[in-house]
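Left out: one protein chain. Kept in place: all the others.
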Amino acid sequence: MDLYGRDFIVSQDWSLGELEELLDLAAKMKRDRFSPRWTSILQHRTFFMFFYNPSVRTRQSFECAATELGGHAQFLEPGAMRLRTATTAGETTEDAAKVMARYAAGLGIRILEDKVPFYGAGNDLLREYAHWADIPIINMADDRFHPCQGMADVMGWAEWCGEGPGRPDYEKLRGKRFLLTWASGALARSWCSVQEALLVASRFGMHVTVARPDGYDLDPQVYEWTRQNCADNGNDFRITNDPDTAYDGVHVVYSRNWVTPQAYQDGAFQKKAEQDKATAVPGWITNAERMARTDNAIFTHPMPIDRGMEVTDAIASGPRSAIYDIAENRLHVQKAVMALTMGNL
Amino acid sequence: MDLYGRDFIVSQDWSLGELEELLDLAAKMKRDRFSPRWTSILQHRTFFMFFYNPSVRTRQSFECAATELGGHAQFLEPGAMRLRTATTAGETTEDAAKVMARYAAGLGIRILEDKVPFYGAGNDLLREYAHWADIPIINMADDRFHPCQGMADVMGWAEWCGEGPGRPDYEKLRGKRFLLTWASGALARSWCSVQEALLVASRFGMHVTVARPDGYDLDPQVYEWTRQNCADNGNDFRITNDPDTAYDGVHVVYSRNWVTPQAYQDGAFQKKAEQDKATAVPGWITNAERMARTDNAIFTHPMPIDRGMEVTDAIASGPRSAIYDIAENRLHVQKAVMALTMGNL
Partner (left out) sequence: MDLYGRDFIVSQDWSLGELEELLDLAAKMKRDRFSPRWTSILQHRTFFMFFYNPSVRTRQSFECAATELGGHAQFLEPGAMRLRTATTAGETTEDAAKVMARYAAGLGIRILEDKVPFYGAGNDLLREYAHWADIPIINMADDRFHPCQGMADVMGWAEWCGEGPGRPDYEKLRGKRFLLTWASGALARSWCSVQEALLVASRFGMHVTVARPDGYDLDPQVYEWTRQNCADNGNDFRITNDPDTAYDGVHVVYSRNWVTPQAYQDGAFQKKAEQDKATAVPGWITNAERMARTDNAIFTHPMPIDRGMEVTDAIASGPRSAIYDIAENRLHVQKAVMALTMGNL
């Protein structure tokens, strides 16, 4: 299986075998973090990080990943780069991409929310870069998907169902029940992480439930892929608006605030309107009472967490919270992605 | 003596023996800057630099230090990081710190002036990070202290009293007279560097004099520590408001502008008010006439210098100015701090 040169824009683009190869390498890297097997893979090579939007975890973990592979991640803010947009003169994506391919081993891009004019435009831009650049394009979160987060999630779930950190057991996930539930709060969060989680949970053989208030459905295409992934595994996919019974008997609980399908309107991200809408739907929080309905579920969240709104402190910091392990996994899966697509292993 | 994992938030937290170990390694590193003994200490490791406030020397010297130890310093601006504050939703310090500890070998933080709501809040934040993160927290200047500057200062004084660059003699400092004098100017400078200098000079056995106009006293806790340090060494600590006689017979002159104890009020740093106050107190400048009162003193300053206000060009660029050597020492002491606390030597 040769992943050299491949883009990583959404997990659904890769076969299950390819995702498993990536996760297998990530676990090896986690077990032996600074082994000389990895520390020269990107030696003297550059990975460009294009941050149209700022980030916490993504910047830290990608830049660490490049460093640990012996390379260097350049932090670039395209706002300072005189690129052509709908309203300003500047360089075309073709020209920018073709030159960057001369300099770097790979290019990560993060673009969503206020930086895209309509839903899907961020993902379109990644695919345009992938079209022009003959180096791998890595999705660092766009308006639709967040594949590195999805890989970190499933690795963490499999560690908690398996033998702990660095010892994931993906077979144990098969037939388990995954709950993705909307959560209250005024953060007006994007869909990328939760949509990727649906794709990944269903690919890896879990039953999937989405719990959300009416009006908070996600991308129909993602629902369709999730439904198909579940069907391929003989599993259930269901959607409910009951914030309590949704927890019954599940093994993994993922709660997070997200916006409505009306979030992108009139060429802009409607943050204020979405915050107002969500504020009118209180009480969707993961707490001890709801967790008691589960089959001793683990709690998962891509962070940063809006504590007190999305989840109580008792659960987020409790004995079944996988959040820090999963945050750490961002580093390991990203090292594996970079090594496989840029390292010519 | 094992300093691995230790925080470095103020020199007073470390024993004299620990500080001497740090300074001993710094001198070795200065004498043999790119020796293979040092260049792999942080190989493939990441040091996070959190700059709530921008800086000149601190950014340059810490990033160089990580590079020279074989590692990488990530430049992070927390303003872009969606951290929780008194007025905005976001990530808690606990969550941010625990995840960073998964990625990095250490975390440096700079926070003072307009980024803190009251005096001491910056130092409190460092201690909160130190509480949650099980990696070393390094103070890159907060509202109270600046230990790396203090170490660079004392190393420079001991080089000038000893046998020159890389050959400090700390015994020669014992019994010498140190003058810290307020200086005129409209820069409204923070207390961190000068307070650290008082602690360090008194720890290393110098008599200490503070000269300042009435109303320009520093943190009472720092005065108390300095008084105690001096007493432990059988030395004098005195405070005067005479900008001339203060120079009589001293061996090290440190002049710098700083703010009054009223600088932090109503949740904000009162820069304009402090500038106005200081402008009403002209004439506190280190010049040839005053230096003639000393015992052939060296001139020390943490830079950047406000030439013409804090000190004349003739003194700042003169034959007894230690300023560039001390600025260089920032690099060496920070390499030593990182090596000892993060390098598992």
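Every chain is named by a letter (A and B) in the order it is written, and numbering of its residues begins at 1.
What we mean here is this: contacts are C-beta pairs under 8 Å (C-beta built on N, C-alpha and C of every residue); 3 or more make two chains touch, one makes a residue touch a chain.
In this text, all values refer to a predicted model and were calculated from it rather than measured experimentally.
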| Among B:Thr39, B:Thr93 or B:Asn233, which residue is in touch with the absent chain? | B:Thr39
| query | Given the full complex, what residues of chain A touch the hidden partner chain? | reply | 43-46, 48, 71-72, 74-76, 80-83, 89-92, 94-96, 98-100, 102-104
| task | Pick out the residues on chain B that sit against the missing chain. | result | 34, 39, 54-57, 59-61, 63-64, 67-68, 70, 72, 75, 185-187, 303-307, 309, 317, 323-324, 327-328, 331
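Convention: only the chains that are shown with their structure count from here on.
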| remark: chain A to chain B, mean C-alpha position gap in Å, rounds to 41
